[in-house]
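Here's the structure we're looking at; comments come further down.
Selected chains from the complex are presented in situ; the others are not included.
Chain naming follows the written order as A, B, C and D, and within any one chain the residues start at number 1.
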Amino acid sequence: MLLHHSSWPEVEAYLKRSKGIVIPIGSTEQHGPNGLIGTDAICPEAIATRAGAEADFLVGPTFNVGIAQHHLGFPGTLTLRPSTMIAALHDWVSSLARHGFERIYFFNGHGGNVSTIEAAFAEIYADASLAQDASNRGPVRCRRVNWWDFKPVMDFCKERYGSSHGAHATPSEVAVTYFLQPQAIKHVEMSPKVAPWGRYTDADSYRAAFPDGRIGSDPSLADPKDGEKLIALSVAGLIEDFRKFEAA
Amino acid sequence: MLLHHSSWPEVEAYLKRSKGIVIPIGSTEQHGPNGLIGTDAICPEAIATRAGAEADFLVGPTFNVGIAQHHLGFPGTLTLRPSTMIAALHDWVSSLARHGFERIYFFNGHGGNVSTIEAAFAEIYADASLAQDASNRGPVRCRRVNWWDFKPVMDFCKERYGSSHGAHATPSEVAVTYFLQPQAIKHVEMSPKVAPWGRYTDADSYRAAFPDGRIGSDPSLADPKDGEKLIALSVAGLIEDFRKFEAA
Amino acid sequence: MLLHHSSWPEVEAYLKRSKGIVIPIGSTEQHGPNGLIGTDAICPEAIATRAGAEADFLVGPTFNVGIAQHHLGFPGTLTLRPSTMIAALHDWVSSLARHGFERIYFFNGHGGNVSTIEAAFAEIYADASLAQDASNRGPVRCRRVNWWDFKPVMDFCKERYGSSHGAHATPSEVAVTYFLQPQAIKHVEMSPKVAPWGRYTDADSYRAAFPDGRIGSDPSLADPKDGEKLIALSVAGLIEDFRKFEAA
Amino acid sequence: MLLHHSSWPEVEAYLKRSKGIVIPIGSTEQHGPNGLIGTDAICPEAIATRAGAEADFLVGPTFNVGIAQHHLGFPGTLTLRPSTMIAALHDWVSSLARHGFERIYFFNGHGGNVSTIEAAFAEIYADASLAQDASNRGPVRCRRVNWWDFKPVMDFCKERYGSSHGAHATPSEVAVTYFLQPQAIKHVEMSPKVAPWGRYTDADSYRAAFPDGRIGSDPSLADPKDGEKLIALSVAGLIEDFRKFEAA
């Protein structure tokens, strides 16, 4: 059930049977020579949409630009400053809390978002914690899970890609997008085959360390069929994990 | 050409032939008894995507939550505070400017966004205007157009819906979403047939004045075939207007 | 009745008969070769003061620096960033709401303020709309009207100046200030007679497009006697409009 | 020379002979049973205007709402939050610096503004101090002086009012406004004759300690003729002090 495709009376009815919602959250950033700039938003959005349809829970709009300042050396990347993202997440959650949602599950597609999402949760909770009388606030609870966090997903990646999986522009995330958007498949020779590892700070330092944008990966291994399998594994993980969270 | 489906080398190549990009911008808010909560994001996104494919220009991710505080009396609505939205738009435009984009065209689907988008433009320009030495900043230029602003679109609405078009949850925008998402069509009897007009301030005042969320409209008139026609008219308008802006 | 010339017991007494107040709001920005930098604040302040005296309503201090980043290429212009102006208007309205004012009428003298004022209203209303329990907040309502919005004023301008009225540094606003401040009348030959039209973004772009600051106008037509007439027309419009708003 | 009554070419010409400007800064707050709510803005504005006319220096618009949260228990008071006021002063000074002003003299009418004005100066200077390369910033210098700071003014108050002068709603400031706005003179019996002294924090604590708003004063002593004298003394002080600052 997609919030964007629902009417308000349908949401009103939903709230009588559940106080939970899933918000896909990603990034708009370079993903190497053959990866899609929207990868980190496309993956959690597609997985959450399938899971929501299968298990009949509500999926909200995708938070599609995140923390990607380090990728700004590559054209097409967009970023929020962390302070902006915290303010935006605060507004999203406050809006949902107004309606009576009590379990907000952020389903994340970008490692670089993790710290800022967790900081935003603390900012949100601080409203109640700093209030001298918190009694008129609802018990909103937030959770963040990455789409690859479920064990079967991680096992599949380790087995299928081994040391070519890497940390950015991985074959697994590219495979997911290739399954979903076959018309956008790009055939690029990787050089070197497997990208280097390293550290970075800002955009210039990142581009100096990773000239084509990849970290430790060989995304030419990306196969749409693997993408389909990864989606199925993650859908199953999400349904189980969200149900637990919703009931807690 | 969708930014989300492109790789960074493709964007790098694009920047050699154009400095312009279209950003769909909408809202996530109630649209009456039979309208989709995502209407205001879905419409400009779909029109821009078609236009970008037809005329080969770049379309960025959709800014999908906007200014909808007055709709918060209806479940499912999300809002940003205007100050948050200004900060977020500032970050989006700064990111694009870093890559050399000079014409940022916001294609809008929500009347309630207009003031804040224009305020954000002033905030962005003020960076250069208040600088004592502005010489190291690029000449970024922003523009906002609503998808219904083109004369053929407005003529169609006037002729087709007359005084039943209204101002919120209009049959035209609902028709566009029904063409795009036929599985989400909702058959609801409107009562009264045409919704009232009026003024509002915050969420409680809005719901008191417009009990089912509509303003002045009869969205039961929404027909997917009209939606298809409206999209075609708006696509043509957008292509022409963006080309002028890009060249200016 | 001017707030600045009243004592607090007089305001306390006023609040027993009205919950409404008018706040003049303008800008401090260049107004072409013969226009006063304070024009946009002087006009609404003078009109509101006369209207308040005639109809016995309260007029607050003038918000005298607004959104004028695009005029910063001309010496003497001051601007706020939109985010600053939103914060300031939020504080002004919150102060008035604390005293029990429920109808805050912003009487505006500057087109460039409009978007930010409207965005500020949404920011203010969002306090109540996002609150889970809004019951302890008063029903504050805001309105913005430009001093030239009344039909008799616009008719006068069209008839008197025709295509020489323009959009910035207009003969009408200059005439109003010349009536009010005859010692500040400046005799300047305009070249060209009627200024060009065009678009602009930041301060440098504005000055490049409009070398002497005017847009589309010939303010050498400004005549103090017309200013007197314009004031009278706008005073009448304001009294009628404010009374309606106050009673709504 | 008033900025508001000048044209931009006049300011351009002024900048060739001086880089200095005076900004009156006050507050909009209760001033006891017979004092004007605008007192703290009216006094520095009138004194600066006279001084600027006499000595031919530029006087900008009045910053007319300041820090008055403690007076909000009395109807008519407006306040900014200190963080808002710092942002606004930052924008005002940045605007002036863009034009080449290098000496910004804030002529203050409200003791409660002092801390926040000084904090704003530090915020402004920090832009240059924290920059790694400050070389492209102009040497803007700010100064704050209260209109009663000059020795002849203070001597007059001590001699004329002695222990009835007090700290808020003083006979001297009321006298200045009575001279300037004789139609607004209010005859009120003070009870007690001289108001109490004490401490306060927020608005409720202030009103509890000072039931009619005065602190330590007997403003029924206010005489317009004394106001005229006080203005003359402060005008002389301002001219001398501004000239020194401008030349430093």
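To be clear about the criterion, contacts are C-beta pairs under 8 Å (C-beta built on N, C-alpha and C of every residue); 3 or more make two chains touch, one makes a residue touch a chain.
Since this is a predicted model, take the numbers as computed values, not measurements.
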item	value
Copy number across the full structure, from 4 displayed chains	6
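Here is the rule we use: only the chains that are shown with their structure count from here on.
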item	value
Chain labels contacting chain A and also chain B	C
Type of chain B:chain D copy interface by residue overlap (half), same or different	different
Pair of chains joined by more contacts [C-beta pairs], B-C or C-D	C-D
Mean-CA-position distance for chain D and chain B (Å)	46
Rounded Å distance, chain C centre to chain D centre (Cα mean)	24
Rounded Å distance between chain B and chain C, as computed from the means of their C-alpha atoms	29
Multi-partner residues of chain D (at least 2 other chains)	91, 95, 98
Category of the chain touch graph - line, ring, star, complete, other	other
Chain-to-chain touches, reported pairwise for every pair that qualifies	A-B, A-C, B-C, B-D, C-D
Chain D partner contacts - residues on chain C that touch it in the complex	2-12, 15, 28, 30-38, 41-42, 60-62, 64-65, 72, 74-81, 83-84, 87-88, 90-92, 95-96, 98-100, 181, 183-184, 186, 188, 203, 213
Complex contacts: residues of chain B adjacent to chain C	67, 69-70, 72-73, 79, 81-83, 86-87, 112, 114-123, 125-126, 128-130, 134, 139-142, 199, 201-205, 248
List of chain C residues in touch with chain A within their complex	129-133
